[in-house]
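Note sheet for the following structure.
With one protein chain withheld, the remaining protein chains of the complex are depicted in position.
Residue numbering begins at 1 within each chain, and the chains themselves are lettered A, B and C in the order written.
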C-alpha cells in the first residue's frame, strides 16, 4: 500500500502520536527510529526480546541457563545418590557435586562419554529426561539463533542533519539524503515526511500540529547509491518564509517514515527518523557522494553521505 | 490491498457470513476473533494444530511420544534378546524392560554413554535406525518450536466495549479504541467496520442485513500508542436516530476487521472483533490513556484503554 | 495487487497460455491446479523438489542416503584397517564390514557408545570428519523438514463442476463454489475467471480466444464458510445465448485463478482450477451448505459443497 502523500492530518490521531502541546516535550521519534513513548502494562513478546537483545547478552543468557539447569540436575543426582552414577568415586560433597554437574553437562549436551553413566531406575530416568529436555532446549536455541540472523533490518543510513538548500527557479528546498549501508539491493523505497510544530489555535490554546510535506519525489524504483529527498519550499510548504529561529520557537520536528523492500531478507521493512530544528543546516548543499573514473566505473563513498558545501 | 470502505454489501455472500435471519442466532465473530461457525468434514492442517496448541499440551505431547516410541523400541530389543545389549545384566523381565528402555532413550537422544551398547547385527541395526529416527524426530521438533515462536499474532487489545460519544458539530459518534499490547511497532493498521442487524424485507421476510460504517479515518501510518476509531452518526449512518433498545431489538452486531503490519514478525497480520448491542456504552467518552510529564516524556498506560467518563 | 477484472485480452500472450488452435488440445489448467504444459530444458530447483515430494519418498530418500553414506564410510574404515576400530574383534570380511558400518552409523548420528571407537590418526580423522558431516547433514534435514511443514498451500476446495443456475431478473448465471477445507482463516480471497474457446477469425483461421468473465463479486473480506462465485449471463457474457452443445463444439474451458491470504501460514497463496464444457451442469442450483440450529449456532458441512437441486 503506497503512502498517501497529499492527505492532510486532522489530528494527532492520524499518526498515533501525542497532540498535547508542551514546551518541554521531547522529540517524537528518536534518532534510532524508536518512538519516544514510555509504555506501561504492555509486555514484550518474550520471543521478540530474545531476538532483539545484543549477541553478548544472548550468549550470557544461554550460558547462565546452561549453568543453572545443570546445577539443578546435579542436585537431583546427588539426592538420588552419587553411587547411582557409575564411574564416580564417592569423595567429599564438593567433589560429588562437581562430578554430578559434569555428568549432567555430558548428558544434556548428549556427549555422553560413558566414563560416568547412570545406574538404576531413578538415575537412568532422570538422565533420559535430561537428554530429552537438552535436545528440546537446543532446538529452541537453534530456532532463536536462526530468528536473530534472519531478522530483517532496513540497513539504511540517513544523513545526521537535514539541510535547507537552493532549488529550481530561485526557490529553496528542505533536503536530506539516505543510502543503503550494506551491499544488498533495496527496491521501491518510499518516504513520507511530516512537519510537526506547536501552533496557537483560534481559541488561544496551544496544540501540536501535523502537516504533510510535499516531496519532489516520494518513491524511486531501486536504491543503487544514494537518494536525496527534496521538499520545495513554496507557498504551500509549512516552512515557507520561516527562519531557523522560527523553527526553534515553534519546536519543529520533521518526521520521516521510510518503507522499502530489502532483497537480502526478501521482505518489506519499515524504518523512521526525525530532524529537530537544531538538526537542520541552512544554506548549504550536498556534495555528490560518487564519481566515475577514467575506465567508466562508478565509485560510491558512503562516508560522503553527510558532506555539504555552503551554497 | 486496502479495504474498500465505501462499498455496499448486496448480500451475506459479500462477507462469507450467514445471512439467514434467526432471533436466536449467536454472534458472528467471537470476542477472541474467531468466527462463530461449527465446521464439519473440514480438517485441521496437522502442522497448524501443532502450532496453535498450548505450550503445556505441546510439551506433554512431546513427552508422551518420547515415552511411547521408547517403549516400542524397548520391546524390540527384548525380542532380539537382552543378552544382545552389552553391559546389561540379565535379571527379571521388569528389570530387562527397564534396561532396554533406558538403552533406547540413550540411543534415541544420541547420548550413548556406552555402559550399555548393542552387540550383534540385529541390535546394532535397530540402534542405528533408532538414532536416525531420533535425529529426524528432533529435527521436526526443532522446526515446530521455531514455527511456534515465530507465529505472527496481532498483539492488539481492543476495548471491551464500544461507546456512543459526543462528536463534532452536535453529532454523536460510535467509537472504540485499540492499542498495541506489546512493545514492538505496528505500521499502517487499517480497519473495516460493518453493521449487521435483522431487517424486514419488502416481502415481509426477516433477513440479516450488512452495512459498512463510514469512518472518520480508516487507516493511520503507525500505532505508537492508542487509536480511537470513530464513526460519525449522521443521516448516512445505520445508527442514525436509533436507541439502545432499537439495537437490542434488531439484534445488532458491529463487526470489526483489522489488518496491520507487525514489525516483530515483519508480516501482515489480520485480526477481528465484534460488539453486540449489549457491549455498547451510551453517552460516555474516553479518557486520554497517556500524559506528558514535567520532563517532556510521554507515558502511555495500556490499562487506561477502557476508561471512560460520562459525557 | 488486485486483479484487473475488466481488462480485455488481446492475445494469449496476456495469459502466458498457448493461443494456437487445435481441436485436440488438452485442457489448459489441470484439476489439481497445475498448468498442462510439458517443459523441456527447464530444471527443478533441487530444494523445491525435496519440498514437494511425498513424505514416503522423502523418508525413503533420507534412509537411502543414510545407508549409502554409511556404506561408504564403512569401506573407508575397512581400508584403514579394522584393527584401528577399538573394541572390534577381527573376524571374517562380512563381520568386519558390518562392524565398520555400525561404527559409522554410531559416529554419524553422534550416538558414539564407545564400545567401538577409533584408534590412531587415520581412523580418528575419518571419524571426526564423519561426525562433522553427519551434523551438517542432519542440519540440512532439519531445514528441509521445517520447509515441508511450513510450505503454504491454499487448502481450498472448489466444486467439481460448475453450474448454469437461475439469476436475478430472469437471467441465468454461471456459478461455482469454493470453501476452505481446513479450520484456519482465509482473508480477502479474490478470483479472476476467464473464458477460453476456439473462434474463427475474419481471415478464416481458427484461433483460441480468451475473454474475462464479469463477476457479481470478485473479492470478499474473509471466507468463514463457502463462497459462491456468480457470473451473470447477460448480453456482455461470452456464454450469452449459448447451449451446452455450443460450448462443447467451441472447446470451451473456463479458467479460474484464485489468490488469498492464508492465516495459518501468514502468506499470500495462489491456486487455480478450470471447468471444461463437460464439467458444467445446466439448470440446477446450489443447496445451502450450512444451517442454524435452535440454539443459534451455525453449522457448516463441507461435503454439501457440491450439492445441487434442479432449478
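Basically, a residue touches a chain if its C-beta (ideal position, glycine included) is under 8 Å from a C-beta of that chain, and two chains touch if they have at least 3 such contacts.
Remember, predicted model here, so these are calculated numbers, not experimental data.
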**Prompt:** Considering the whole complex, which of A:71, A:198 or A:302 touches the chain not shown?
**Reply:** A:302
**Fill in**
Residues of chain B touching the missing chain are 110, 112-114, 142
**Fill in**
Note that chain A touches the absent chain at residues 1-2, 59, 62-63, 66, 70, 98, 102, 105-106, 109-115, 138, 141-142, 145-146, 149-150, 155, 179-185, 187-188, 190, 216-217, 220-228, 261, 263-264, 266, 288, 290-292, 294-303
**Request:** Would you write out the residues of chain C that touch the absent chain, in ascending order?
**Result:** 1, 3, 10, 13-18, 20, 22, 24-26, 35-45, 47-48, 51, 86, 106-107, 110-114, 116-119, 121, 124-125, 127-128, 131-132, 134-136, 139-140, 142-144, 146-147, 151-152, 192, 257, 259, 265, 267-270, 272
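Convention: only the chains that are shown with their structure count from here on.
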**Message:** What rotation angle takes the CA atoms of chain B onto those of chain C? Round to the nearest 5 degrees.
**Reply:** 90
**Prompt:** Using the average of all C-alpha atoms in each chain as its centre, how far is it in Å between chain A and chain C?
**Reply:** 37
**Complete:** Flagged in chain B as touching 2+ other chains are 1, 106, 110-114, 142, 146
